[in-house]
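Dropping a structure here in structure tokens format, bear with me for questions.
Of the protein chains in this complex, one is absent; all others appear in place.
After this line comes subunit A, so read on.
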Amino acid sequence: MNGDRPRLISLRNPWFTASVGAISILFVFTVFVGFVWLPSAQNDALFKGLLNAICSAAGVPKAWLSEASPPIQPKTPVSSVVLTPDMLGGASSGGSIGRGATLALRCTMCHGARGVSAANTPNLAGQYAPSIYKELRDFQSGARTSAIMAPMVVGLSDQDLSDLSAYYASLPRSNAPPAQQVHSEPNIVATGSPMRNIAPCGSCHGDLATKLGAPWLGPQPREYLKSQLEAFANGSRHNDISAQMRNIARNMTADEINASASYYAGSR
């Protein structure tokens, strides 16, 4: 066409050929080293062969361990409940509160007529629905053991559990104490102990933040909180996912268990 006018993208433009050529060579070289040479140097049977080397370097998902032995089954039943953020989220998406209230009649002897009781059982009024649901499912499956709770939930359907959870979540929390009684939180609640891998209680159980599945702890009976922390510490309670609470409670001192239980029992 117009042979006189110089063109940028043209093999006769040395700037074009040199820059594109040099970068292409660099790219091809790095691809060879990164996708063929380095992975081939891995001394692992699973990475042998050109295709395996390239796939592993590209990050293609593959069942690398499919030929290995299956995972070891735990000796005790563990929780299999999956919680997602939209589960039991609001009154609309969760269960029926009215139906839950009828079902809850069987719970009142221990947990109180309106989800609050002085019997050292957990206060359920205002508890997060996913937390109640998870515990009920764990009582059913045996992941959490209780001679009292197991027979109570044995015949309940999944919908029953959702309805119960929605009902208790809808109840008002027991009255918070007056402001002057709210003492400042102990270190274990506010800051945890980073060097012992203890996250602050408040970062999951309320105060600083909440996490899905972690129950609201204020106000709960002191004896109940203390006994549960000790049960996590000695492993007799084991329905916490990935042993989160067992690992925390095991590292807590007796003083810290007392301090956190007292704080959550009395501060609000």
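In this section, contacts are C-beta pairs under 8 Å (C-beta built on N, C-alpha and C of every residue); 3 or more make two chains touch, one makes a residue touch a chain; residues count from 1.
Here is the rule we go by: contacts and distances are computed from a predicted model.
> Can you pick, from "Acyl carrier protein", "Putative tricarboxylic transport membrane protein", "Cytochrome c oxidase subunit 1" or "Phosphopantetheine-binding protein", the UniProt name of the chain not shown?
Matching "Acyl carrier protein", "Putative tricarboxylic transport membrane protein", "Cytochrome c oxidase subunit 1" or "Phosphopantetheine-binding protein" to the record, the invisible chain is "Cytochrome c oxidase subunit 1".
> Could you tell me which of A:Gly100, A:Pro122 or A:Pro200 touches the chain that is not displayed?
In the full complex, the listed residue that touches the missing chain is A:Pro200.
> Touching the left-out chain: which of A:Cys110, A:Ala150 or A:Ala190?
In the complete complex, the chain left out is touched by residue A:Ala190.
> Against the chain that's been left off, what residues of subunit A make contact? List them.
Residues of subunit A in touch with the missing chain: 6-9, 13, 15-16, 19-20, 23, 26-27, 30-31, 33-35, 38-39, 54, 56-61, 84-86, 184-185, 187, 190-191, 193-195, 200, 203, 206-212.
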